[in-house]
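One structure follows; several queries about it will come next.
Left out: one protein chain. Kept in place: all the others.
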Amino acid sequence: MRARTLTILLITAAVAGAAGGVGGYTFVYARGASYLTNDPSACANCHIMSDHYAAWVKSSHRTAAVCNDCHTPPGLVPKYMTKASNGFWHSLGFTTGRFPDPLRIKPVNLEVTEKACRACHQEIVRQIDSRPGHRPADRLSCIKCHSEVGHME
Amino acid sequence: FERKQEARNPFYRVVDLDDDTTDPSVWGQNFPLQYDLYRRTVDQVRTRYGGSEAVPRTPDEVDPRSVVAQSRLEEDPRLKTMWAGYAFATDFREERGHAYMLEDQIFTGRQRVVQQPGTCLHCHASVYVPYKQAGDGDLIKGFERVNQMPFAEAVKLVKHPVSCIDCHHPETMQLRITRPGFMEGIRSLKASEGVSDYDVNTMATRQEMRSFVCGQCHVEYYFKGPEKRLTYPWSKGIRSDQILDYYQETGFRDWVHAETGAEVLKAQHPEFEMWSQGIHARSGVACSDCHMPYVRVGAMKISDHHVRSPVLNLSNACQTCHRWPESELKARVETIQDRTYQMRNLALDALVDLIADIKSARESGASDEQLRLARDHQRKAQFFVDFIEAENSMGFHAPQEAARTLTLSIDNSRRGQVAIREIR
Partner (left out) sequence: FERKQEARNPFYRVVDLDDDTTDPSVWGQNFPLQYDLYRRTVDQVRTRYGGSEAVPRTPDEVDPRSVVAQSRLEEDPRLKTMWAGYAFATDFREERGHAYMLEDQIFTGRQRVVQQPGTCLHCHASVYVPYKQAGDGDLIKGFERVNQMPFAEAVKLVKHPVSCIDCHHPETMQLRITRPGFMEGIRSLKASEGVSDYDVNTMATRQEMRSFVCGQCHVEYYFKGPEKRLTYPWSKGIRSDQILDYYQETGFRDWVHAETGAEVLKAQHPEFEMWSQGIHARSGVACSDCHMPYVRVGAMKISDHHVRSPVLNLSNACQTCHRWPESELKARVETIQDRTYQMRNLALDALVDLIADIKSARESGASDEQLRLARDHQRKAQFFVDFIEAENSMGFHAPQEAARTLTLSIDNSRRGQVAIREIR
């Protein structure tokens, strides 16, 4: 019961965030509600995302991970916060058409993704991954070598 | 949460390692996977321009080796002309895996023609602990003392080729620099770039360290002054022409050329220097990324400690970044190398022509003053072509920079020939 209300609250928050301001129209138009599902095609509702959707379908991870596995942090609360904020930016960008072309992942979101890799591959990278004493600057970047795992060029 | 625990302590420790444990087999008990790969550097496989070929020989009392690498002097006699009067003209072989570094140095023919200093060991043995001992705990003091010993005496202090302790901190396993030559060299380089008091072990990033550990040895060097201090000539910069400027200013010479009387220089394995000028370095790709790529062993991914030619290991070394088939990757490497090889040959031919001209002018009585200009051209031309010849990737590490260096060599050789003909 508690959990359910929490969820609902969060969802409303997310919708509000995403639909906030200029995003309002876009959100409906782009079937914003789909933002809250895990279905990759949800992301693809937005043609801006269709390239990446197409590239994901070709990637080694299509059977392993959906967009949200790599682009939203695990756990209910952070997940929907990220979505709310991204939802807002995306709606804003989509409406104003003002966003970098080609698209570039933002540092915060790259951070989310780098964590996602480890969440699933903890075991295999145990020895090579950063250790105590390593400064943040020294953290291994999975993307340096595996930038195409989620999106096959 | 549990996973975090593991992550913080990824190794299962069997023995305790301390800062005096030189023997790799002891480290190997904690890290058997890396150790097994490390031992595979005894393999000898040849690539078009790299790897090495196992050449059998009958051991004798001066040299017990039953297998060596092919002789580069036999492959290309022009090298003998270039090095006339220097130890390298007697024995110079293709380099092979790390496992051989100590014996190859001890038994090279070069040891027999010249009395070498202890300095050599800096890059051919695990000297970290021996240095500390020779310096009563002080690494740098030990370095200085060993430099000044005769090789025969110094070699008694060492037992192993490069070992774990030379690149790793025994507790954290983090990379570290143990070689005074590199500590001082990189400090002078940074100083030339405006960074003062650079301390590599505290100031380098992990990714930089993945190349610096190799830069401890794969560099151009010389022995400075009577103390034979091992020195990396980087205080004016790390490019071939900047290094020559350094030698021009200090007036250093390795030897006097037997046929021409020119005061010449020997360039040696400037892999670190050439790599630094290439697009890979610029893109943050480290030596280890290609020569020690990650390899999956069971459920674990580790660094391939079988340090070798990436051409023998293309899929792990290149394919994560370049989605080309192995055959195509190989072709790309060899296209770059074939072009470099062609230019290198053009430069060697020009140099050999110049040497012949100076030689005959000298025999027909030209004075030192008359030969000065031509000899100066020889000194420069020879350094530039040797810089690329000695660099072991046949141009791959920095294709355009290698070519640029060779244009400087060719221009100098041919101008030297003109100078000879200007003698009045």
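Per-chain residue numbering starts at 1, and chain names A and B are given in the order in which the chains are listed.
Note that a residue touches a chain if its C-beta (ideal position, glycine included) is under 8 Å from a C-beta of that chain, and two chains touch if they have at least 3 such contacts.
Remember, predicted model here, so these are calculated numbers, not experimental data.
When you scan B:L79, B:L139, B:A350 or B:L371 for touch with the missing chain, the hit is B:A350.
For the chain missing from the display, the contacting residue among B:R65, B:R110, B:R332 or B:K359 is B:R332, taking the whole complex into account. Within the complete assembly, B:P399 is the residue of B:P117, B:G181, B:P293 or B:P399 that touches the hidden chain. Contact residues of subunit A toward the unshown chain are 47, 51, 55, 97, 100-102, 104, 147, 153. Residue-level contact of subunit B with the missing chain is found at 279, 282, 332, 336, 339-340, 342-343, 346-347, 350, 395, 399-401, 403-404, 406-408, 410-411, 414-415, 417-418, 421-422.
Following the convention adopted for this analysis, only the chains that are shown with their structure count from here on.
Here the CA centre of subunit A is 46 Å from the CA centre of subunit B.
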